[in-house]
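Here the complex is missing a single protein chain, while all its other protein chains stay put.
Right, chain A next:
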Amino acid sequence: MSKSQLNEPERIIYLNDSEKNLLKYKKESNYISTSKYTIYSFIFIFLKEQFSKYANVFFLFTALLQQIPNVSPTNRWTTAIPLVFVLSVTAVKEIFEDYKRHKTDNEVNNRKIQVIENNSINIKTWNDVKVGDIVRVENDEYFPADLILLSSSEPDTLCYIETSNLDGETNLKIKQGLVETSNILTPELASQMKGLIKSEQPNNRLYNYDGVIILNDKSFPLDPTQLLLRGAKLKNTQWIYGVVITTGHNTKLLRNSNKTPIKKTSVEHMTNYQIVFLFGILLVLSLTCTIGYFLRQDKSFEKTVLHPTEENSFSIKDIILGFLTFIVLYNNLIPISLIVTMEFVKYCISILINNDMDMYYDVMDTTAQCRTSSLVEELGQVEYIFSDKTGTLTCNIMEFKKCSIAGEKYTRSTKKNDGPINEITFDELKGDLKDADFNDVIYQFVTLLSVCHTVIPEQDENDPSVYNYQASSPDEGALVKGALLFDFKFTTRKPHSVIVNVNGQDLEYEILNVCEFNSTRKRMSTIVKCPNGEIKIYCKGADTVIFERLAKNGNIYMDKTIEHLEEYASEGLRTLCLATRTISPEEYETWSKIFDAASTTLVNREEELSKAAELIEKDLFLLGATAIEDKLQDGIPETITTLSQAGIKIWILTGDKQETAINIGLSCQLINNEMELIIFDDEVIKGTSQGVSEFIDSQLSTIKQKLPKKYAEAEFPPKITFRNKWIGKEEDIRQKFIPPTGLVIDGKMLEYALRDENKIKFLELATLCQAVICCRVSPLQKALVVKLVKNNIDAITLAIGDGANDVGMIQAAHVGVGINGMEGLQAARAADFAISQFRFLRKLLLVHGSWAYSRLSKLILYSFYKNLTLYLTQFWYSFNNGFSGQTIYESWTLTSYNVIFTVFPPIVMGFFDQFLNAIYLNKYPKLYKEGFLGKKFNISLFVAWALNGIYHSLLLYLLIKNIWFESQIDPNGDIGNHWMLGSTLFTCVLGTVLLKAGLTMDKWNKYTTLAIVGSYACWIILLPIYCYIGPLINLSPELDGMEKKIYSSSIFWFSVIIIPCVCIFRDYIWKFMSREYFTTDKHVIQEMQKYIIDDYSADQSWYQKAVGKVKLINHMRKSRGFAFSQLESGPADIIRIYDTTKRKPSGK
């Protein structure tokens, strides 16, 4: 964006003046790119990224050092070649991943769109769409850019859009164009439009828009009702015309998806530190040797044998060169292959995750997708999950599940045995209805369902007997569809009547008045004139407001109904109460005058209307209640329970209302009715930052009283101490001391709570609660909440969601998971992992996460260990070669250690190791804790492994030195030389580290066995071949002739058997003893797995849960969510003027 544009408060878009527009918006195209590289930038960005890793910089440095003559004790290409190899592998992987991104980008950019140019329609690709273009979008097409709706095929310039790409909601939203542009029904008319649009600057606010359209010098305001966002899809509307106002990366959707941040895992961070630490060790070793080298210059050997000619010519230059020599000598303390092995293994793990049958969703034919394979081990360390609700926990399908009519319970379930015996099935109800009179309660109940609503019927094109219902509130849709079950088919909506087909007979209900729903009224009523001439009011709403308005004799079913309502609520069903009353014509006459007057007032119209409604909504007769299930996805409660058992804290962040959010919290068992709920009540807090602050303070002090002093007075947020890094975190057990508490806060209060002065307090309160629900939160707030936790608590966060409104938090969290159920979902695209169902999270975290974490920590620690073991033998050798930097091993042998002989054990460790199998990890979620507490990868383990390496290397060197004694003598009296010593030691080192690999792996299969045994066999076979060929091609002249000597020496064989055994002896006993005497859960469960020992008590938790549920129902006396997810100031008035009988223009 240029500077001049920044200063301009608004963008001016000229209608049908492409030259002017082009001049202004030349640089803005509709081309989008989500890729990381272009062909030209690849090499720069790639190298920049690679050399931001310390290890690579270090190896580059070493490779350069080796080019200085006489510095390198090894061949000068021994670092450069592996480095180039490693970088090439990474580059190939990067190119491959970016190619996929380019492909999807191209697919999107080349979608077709109709653009109107000079009175006709041209087909263009999306990336050719420019600001100011007028486009025609057909039904079921995506909008190519942000558009202002001009006209549509529907009456009153209405159109429906589906925004599942943006917010994951599949219900249709209604948009309406201005009356002034509604007549543009042909391309010719569109081409003749003159005027301009003043639009706001591009921004990322999905729900706001400000603009003005100026036609014929008259200006008309534009608001979000006219705005069609890129990413949304036109539905149930044959076509629309719209003006492009922003394109490409300026559209609100893309403004919301920041460039995917590069995420580094905590393991990677720590690995980076450990590499720095190893570099420190390397410097210490090099310095020690340099000092030794320096001190030895005065020794007589150096003087007499090494410098027989000159006076002591030793200089500073020699010291510096000597130091560099040592750096090169020890450079492989830092394993060059580690980074690439890690990347490779992570990539393999991600492929295994993608191929998991248990995470395959056959309904959609989708598998899990690892989009950022570098994050796999982070899955094993998640401590906080932030979940979206709609589309993530719920299917976004409302189902009319149960109802209570006249004190009787009815249920949808078809099998009688399914529900409790005292419930009547819907089928039976349907039969009863056939014989029912108009004034029977059941008849009235179902009539109310099909008459009192704001749903639009849509006849199916293929099958005229089938009706689709377009409801802006999914609950209402569910109710109307519910009525269908009883053969009450709502078929037609006209501005003043609705037609319901009952048992094949069309009944027209004249709609006289509608008292709309809003959040204070919590009810809606319709006054209708029934086919029999009676005037009736039908009212549905929250139980409390309905109960207040019942007639004295209208509450005969109230007690029963309340009982049923409680039961429904405890099951997490959303309830509504239905009531009716017959109104005498006289009463209606009087009232309608009051209502008409109210509806024409200009000031406080809404209030006046409410007052008017109050007059008629009284003395109602309670028909019963409905129960709608906001259908949870499969396995949600089990998943949430298991994840909670694993110690993971789950927060729900939803755009929904408080009631629905709590409701879902209940039904997915995140909260239960024994829980104390801290609700940030607007009325108490009075909507100020001060109020929120005080509220948090008071709640905190109440809670803290229950905490032991140690915790109550502890600093918050807890400092990241060295101890955390040393042996892992301490478990946060504060919640154990306080009764279960849940926290509920809505977006408005959250805004104050997230302010700098309150946020830490808020976080402390929230972390003390077992469940946190944030409702009515904006996408930005979702991201802020995630960041609040991420930035202040030393914990790994995971955000899961399915809509574009979740993209922010998905990107903010350490790990972002998208639900990829629907096609082309924005969230799944921005996410690091995509799964089809929330329940797959269980396997993803508990199994794949735990495995990946444990595998990678083993891989990394082992890689450090094996390199320390080999290269420290060189250090010990320095003491016996006059600190001269001489290598004990031949150069290429040394290099191939990392590249050939020990490269496979870490890979199979990363690929196949399973400390427990999937079944047991699932059964014992408590084991997951080790992950986020950092028990498997921390500094103490690193130090332990490093010490292990030091111990092994010292032992190896001392043993070989003593066995070798003064030149090993073979049965022919021949003596061995330097390189034979080196090769023997190398064989011993290899044996030791391979044995250690075997000991480290918890599971052996054919591949792991092959990798370990094969690596050793490979060396034994290759050594003589190399000794023969190496000197021939002048690669290793020093090894010449050794192949004949080394294997015929029995000392060699006896050495390579006993030395690794001696080295591994301690490790073996240690491992055995810790299993025997310091038995941990892991040990026990491993044994249970191996010896198939049943654990009957593990099932007790299910029993306890069942008991809990019974208790829950008994205690259920609290909140009951009611089913109205309809937006306030909704489109009810737009809908009511809708006429499904009208014909639609073709627009061409």
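Annotations for the structure displayed:
Here is the rule we use: contacts are C-beta pairs under 8 Å (C-beta built on N, C-alpha and C of every residue); 3 or more make two chains touch, one makes a residue touch a chain; residues count from 1.
Criterion: contacts and distances are computed from a predicted model.
The subunit not displayed here is recorded in UniProt as "Lem3/Cdc50", chosen from "FA complementation group C", "Major facilitator superfamily (MFS) profile domain-containing protein", "Mitochondrial import receptor subunit TOM40 homolog" or "Lem3/Cdc50". Between the chain not shown and the residues A:304, A:465 or A:553, the one that touches is A:304.
The residue touching the chain not shown here, chosen from A:885, A:931 or A:991, is A:885. When the omitted chain is restored, the residue from A:205, A:748, A:787 or A:978 that touches it is A:978. Within the set A:959, A:993 or A:1023, the residue that contacts the chain not displayed is A:959.
When the omitted chain is restored, the residue from A:914, A:948, A:1015 or A:1036 that touches it is A:914. Although one chain is not drawn, its touching partners on chain A can still be listed: residues 69, 73, 299-301, 303-310, 325, 352, 354-357, 360, 362, 365-367, 851, 880-882, 884-886, 888, 912, 914, 917-918, 926, 959, 961-982, 998, 1001-1008, 1037, 1040-1042, 1044-1045, 1049-1051, 1054-1055, 1058, 1061-1062, 1065, 1068-1069, 1071-1072, 1075-1076, 1079-1081, 1084-1091, 1093, 1095, 1097-1098.
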